[in-house]
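The full complex has more chains than appear here; those shown keep their coordinates.
For clarity, chains are labelled A and B in written order, and residue numbers in each chain start from 1.
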Amino acid sequence: MNTQPAMQTDFTDDSFELAGKRYQSRLLVGTGKYKDLEETGRAIEASGAEIVTVAIRRSNIGQNADEPNLLDVLPPERYTILPNTAGCYTADDALRTCRMARELLDGHKLVKLEVLGDPKTLFPDMVQTLAAAEALVKDGFDVMVYTTDDPILARRLEELGCVAVMPLAAPIGSGLGIRNPYNILAIIENASVPVLVDAGVGTASDAAIAMELGCDGVLMNTAIAKARNPVLMASAMQKAIAAGREAFLAGRMPRRRYASASSPIEGMFV
Amino acid sequence: MHVFLNGDGTELPDGLTATQLVERLELTGRRIAMEVNGEIVPRSQYSQHTFRPDDRIEIVHAIGGG
């Protein structure tokens, strides 16, 4: 959603709206791959994120009965919990996963849809993704959808009623940054729902670049969780997102191949 | 009676309710969701819901993911 103002002057509130709710932070984070729940909590605290993704798995997985649960660390009262369909390879599996998530979260409607096409690249299967998006919207979900950077399919997903389109910058967990800024830009220019770059960000400058393109936000997980110091990287990402957003709003200088002196020529005494 | 619980075959006493199963699994009070044979069982119905032989029971919770 390309909301660059002709010349905005007051940036005290630069929040964005998603599924009817406003958010101050444009950084969305995942909760996977951390050393432990304690590190998860500290990193997410440092990131300033208001929306956090979680996975839905069998109850006998990932914890012992006496351990606290992820949602104790991330109380739904404070964070917008975004259950994802990670690991699903068919529209039907994604649909069942979202229904379980809705029950789990007392009717919560916001979900992140991803239907994978391939365990090696984790690229989405767009045929299944389109089918799942349509079914989920019919079933009353607010669907944020993980997609390739195909501008035509991104617009199609919006037409199906998705509340946000989330093109990948690069393969999930690759940290390669935005491989094809032209496509992301084309998606942004055509969209009337929020566009969030999802997957592929590796470091702070990648996040800044995404925001400078005009994205409404960025969702990341590995870039923070697998940094040498996740908590510090989370802080870096919060600043990078804000920096990129402000740079987008401020309107960058034109590039020129040749130089232009910063100090005046006239008045030289030598 | 024989059912599938989270993918594994198990024996459960006949007429066991969802509430009782949750107790057995020490999940009482935990944030979970239950599906039987592909259909959600709302938490509000755990006390009335009794399992049938060969039910495919899935109980899930939220864990870290991106």
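Throughout what follows, a residue touches a chain if its C-beta (ideal position, glycine included) is under 8 Å from a C-beta of that chain, and two chains touch if they have at least 3 such contacts.
As the structure is a computational prediction, the values presented were derived from the model and not from experiment.
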| item | value |
| --- | --- |
| Full-file chain stoichiometry, since only one instance of each kind is pictured | A x4, B x4 |
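Just so we're on the same page, only the chains that are shown with their structure count from here on.
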| item | value |
| --- | --- |
| Between subunit A and subunit B, centroid-to-centroid distance (C-alpha), Å | 33 |
| Contact footprint of subunit B on subunit A as seen in their complex | 29-34, 37, 40, 53-63, 65, 69-71, 81, 83-84, 86, 96, 99-101, 103-105, 172, 219-222, 225 |
| Subunit A-touching residues of subunit B, taken from the complex the two chains share | 6-7, 25-27, 30-35, 38, 40, 42-43, 58-66 |
